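Only a single protein chain was left out; the remaining protein chains are all shown in position.
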Amino acid sequence: MLWETIIGMEIHAELETKSKIFCSCPTEFGAPPNHHTCPICLGLPGTLPVMNQEVITLAIKAGLALNCEINLYSKMDRKNYFYPDLPKAYQISQYDLPICKDGWIEIDVEGEKKEIRINRIHIEEDAGKLIHLEDEPNSLIDYNRVGVPLIEIVSEADLRSPKEAVAYVKALKAILEYAGISDCRMEQGSLRCDANISVRNHGQKELNSKVEIKNMNSFKELLKAMEKEEKRQLELYQFGEGHKVIQETRRWDSGKGRTIPMRSKEDAHDYRYFPEPDLKPIILQEAMVKEIGDTLPELPHEKTIRFKGDYGLTDKELEILVGDKALATFYEATVAKAGEPKAVANWVLGDLLRLLKEKEIDSYAIPVEPETLGSLIQLVDEGRISGKIAKEVFEEMFYTGKKPLEIIEEKGLKQISGEAELEAIIDKVLASNPQSVEDFRDGKKQALGYLMGQVMKETGGQANPKTAKELLEGKLSS
Amino acid sequence: MTITIDAIKSAIEGGERLTEEIILQFYKRIEEREPEVNGFLTLCRDEALERARSIDQKRKKGEKLGRLAGVPVAIKDNISTDGMKTTCASRMLEDYIPPYDATVIKKLWDEDAIIIGKTNMDEFAMGSSNENSAFKVTSNPWDTKRVPGGSSGGSAAVVAAEMSVMSLGSDTGGSIRQPAAFCGVVGLKPTYGLVSRFGLIAFASSLDQIGPITRTVKDSAISLEVLQGHDPMDSTSYKGEASSYLESLEKGVKGLRMAVPKEFFHTKGLDPEIADSIRASIERYERLGAIVEEVSLPLMEESLAAYYLISSAEASSNLARFDGVRYGYRTKEYEKIEELMEKSRSEAFGKEVKRRIMMGTYALSSGYYDAYYNKAQKLRKIISLQYQEIFKDYDLIISPTTPILPFLKGEKTNDPLEMYLGDIYTININLAELPALSMPCGFSKEGLPIGLQLIGNHYSEATLLRAAHQLEQEIGLKSPIRKEEV
């Protein structure tokens, strides 16, 4: 039997504002507990919300970037439920009139393009953070995050595999980053995804019970969680226990590598939404929306087209580079300095990405300046250092932030270009490798490579490869 | 001469009296009257006297004094005062001390007013008699066996008993006007949004409005000039120009068009003494040159339903934050956090509060939203449009404030519905976001005050106050409690 997986995503993205949605507390991440709080975001009695205008602007931007229709009349509603991370016992959100609706984005899974529809984008406030202590009868609350502005982007259930789900979130993340809507740092929780997943027989019209999965904090986790849940449901259906797939919320436990039902959601939830009486409706003018649209910067798909045309990069290179705004920005700045788009791509996608991964550094915190990498590439280009040495220099640059020339100087990595000096070394190499010399003269041209290697070895890699090769060839053919 | 804002201000400015002496005199009066009236929940004698001395210093140095210099003000205990307990007369907030001042409190400080204490009220402003306070029942100063009305009963009683010159109340469905009527003082509910709600502990956000309770209409005008104005902390606050009311107070009512809704006089349960007194006032207005005409404004019983559904729904959400987790009352014994919340709320909220939370939760719960809350909102719109229709042809509407005279304590506590019916003349005004004022217009044979309600169009407080002032002068009501000169 053929099975089909149906996935819809709900993405919460923190908006890149300086202050919270309804009060002036900073939104900055990493402050001491409860430091970014005030009577308003703590929901103290008598306080009132006042909407941050930047929230409206960013939400509209998101809508436009995701091809949505902007509702010129929308409103805020209260979603009522008791939970200690919610100091007012209601979340100010949008219910039946969200600010944006009916959008779409294009995703690309292994070369296959697909359009994913977006049902709606609404504005809401974030909740606080609960910390559960092991073996202690208490939990701790940090309200720094409460009232940080969010947009919730709800997709249609158009995704058909865990891979598509990942591609969708990646595409969305790139767009939000490019448009300056959210910094999308998944590890800090500024981009969070929940997924609704169900499986059904191929050709079956109606949907089976869907399960909501929460707490997937990276693309890797998202993929794993989706695959695990897909498998769990499939197995239940295949073993005639389909009734055990119930509509519920499950938490992804990355440590245990499985999804676990969430107990707090046992209560039938009745959120008793009603229009927020403390805020007036959001009434927008067409002209204002257009003005905001005009400020949208180049978006990923536009960048892909431009990079392809200007720099001649491959699809794979483009996917990685454009998919990461910080990396793309770094790439372009480096090309501006050094030219050589291909060489820069090799550096950025090669050594740089490898080191970032090894050291678990995010691309927005690249410790190398585009100018320094540019000048390193120029040094290689001018033949002043070899590619091999350049790699060594780059690592040093990465760790210390020093300039390439500085490193070369310090480590004595300067290239030996002096002919006399090189000639002496070459003579020595030829003398100690008579067999190779003979091979070469017998027509085995690959012996040249071996001899070049020996020269480089002898010079500790510092020989100017071009000069050395010319000299070597000269000597062999004489 | 009765104690008024003007009298106090000029006594201080002219150097006849020290602010400190005046405030001491009020505390002396409180000592005498409070044991019987029970209007205050908190007194702040030391702070008030210190404040008074600082105003005397200010005067000595020749600095300009504020518009309420030295005027004692009592604050309803649901308005947040920085550093001073704000309990909403609930066990839930028995020890709660706000870390900030409500916008209206800041405005009072800016004008050199002196806050003398916080007043009793129905718990979370839900009630019409002050019998729903968790701490005490305030008495009507005119007859201490009777209730002062509610929910701003304490605020009205302390002004009536001359323990304060001015007080702040809040009005969600009549909570300023009804106790003002019961206590024979002037209570003003401004247009929704004219006075900032920031710092007012919400009962029903779309209906709540802060307003002054004073002994004279002129004091009400002065108070409103101080309290009003756009507040960037309140999104529903009015952005228009702030008007001045004093200058037009003496302009007279000649040619003013006043509407009397005939249905208001056919309400079952309207006390004939009240009806007579209002009719007498209407005749006075005619003598003063106003054009008074009868109109039809059906008082729908449905509007009472709309009011209770909307206010309870909003209250159920506004009061959800009180769960014993962060601050406020916490139950002694619990295992899980759910139990903590449930028990804390059940133990700390009074009967009426619980009833309204239940009703509001029901009205909002899935399956009933459209039938109740949504429908009520639409009805609200219809009511508003009806009033707009009348204001096309008239400047003001005259009506009784309440259908009944101050009742005896304990007389109506058993039937919530009967209690709700007492709000029939006042709730529509909140639903339609209109301004209205209640002023004394006479007394019953038993000597109980009767309140007349004037209703104006949005932001027409100037007309409202002018008409009220003219009637007040014409009636020349004296305060029979005690005539004391400052």
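Each chain carries a letter (A and B) given by its place in the written order, and its residues are counted from 1.
In this section, contacts are C-beta pairs under 8 Å (C-beta built on N, C-alpha and C of every residue); 3 or more make two chains touch, one makes a residue touch a chain.
In the analysis below, contacts and distances are computed from a predicted model.
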item: Among "Sarcosine oxidase subunit alpha", "Anti-sigma-W factor RsiW", "Aspartyl/glutamyl-tRNA(Asn/Gln) amidotransferase subunit C" or "Nitrite reductase (NADH) small subunit", UniProt-listed name of the chain not shown; value: "Aspartyl/glutamyl-tRNA(Asn/Gln) amidotransferase subunit C"
item: Absent-chain contact - pick from B:Asp6, B:Glu32, B:Glu302 or B:Glu474; value: B:Glu302
item: Hidden-chain contact residue, picked from the options B:Gly70, B:Gly199 or B:Gly328; value: B:Gly328
item: Options A:Lys75, A:Lys101 or A:Lys303, residue touching the unrepresented chain; value: A:Lys75
item: Residue touching the undisplayed chain, where the options are B:Thr81, B:Thr138, B:Thr236 or B:Asn457; value: B:Thr236
item: Where the unshown chain meets subunit A, residue by residue; value: 17-19, 24-26, 32-39, 42, 50-56, 73, 75, 82, 84, 130-132, 136-143, 251, 262-264, 267, 270, 272, 275, 279-283
item: Residues of subunit B in contact with the chain not shown; value: 95-97, 99, 206, 232, 235-237, 239, 300-302, 304-306, 308-309, 316, 320, 323-328, 330, 334, 336-338, 340-343, 345-346, 349, 354-355, 357-359, 361-362, 365, 371-372, 374-382, 384, 416-417, 433
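Everything below uses one rule, namely that only the chains that are shown with their structure count from here on.
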item: Inter-centroid spacing, subunit B versus subunit A (mean Cα positions, whole Å); value: 56
item: For the subunit B and subunit A complex, residues of the former touching the latter; value: 78-80, 86, 88, 93, 96, 98-100, 102, 197-202, 204-206, 232-236, 313-314, 316-317, 320-323, 325-327, 337, 341, 361, 364-366, 369, 373
item: Contact set on subunit A toward subunit B in their complex; value: 39, 42-51, 78, 80, 82, 84, 87-90, 139, 141, 270, 272-274, 277-280
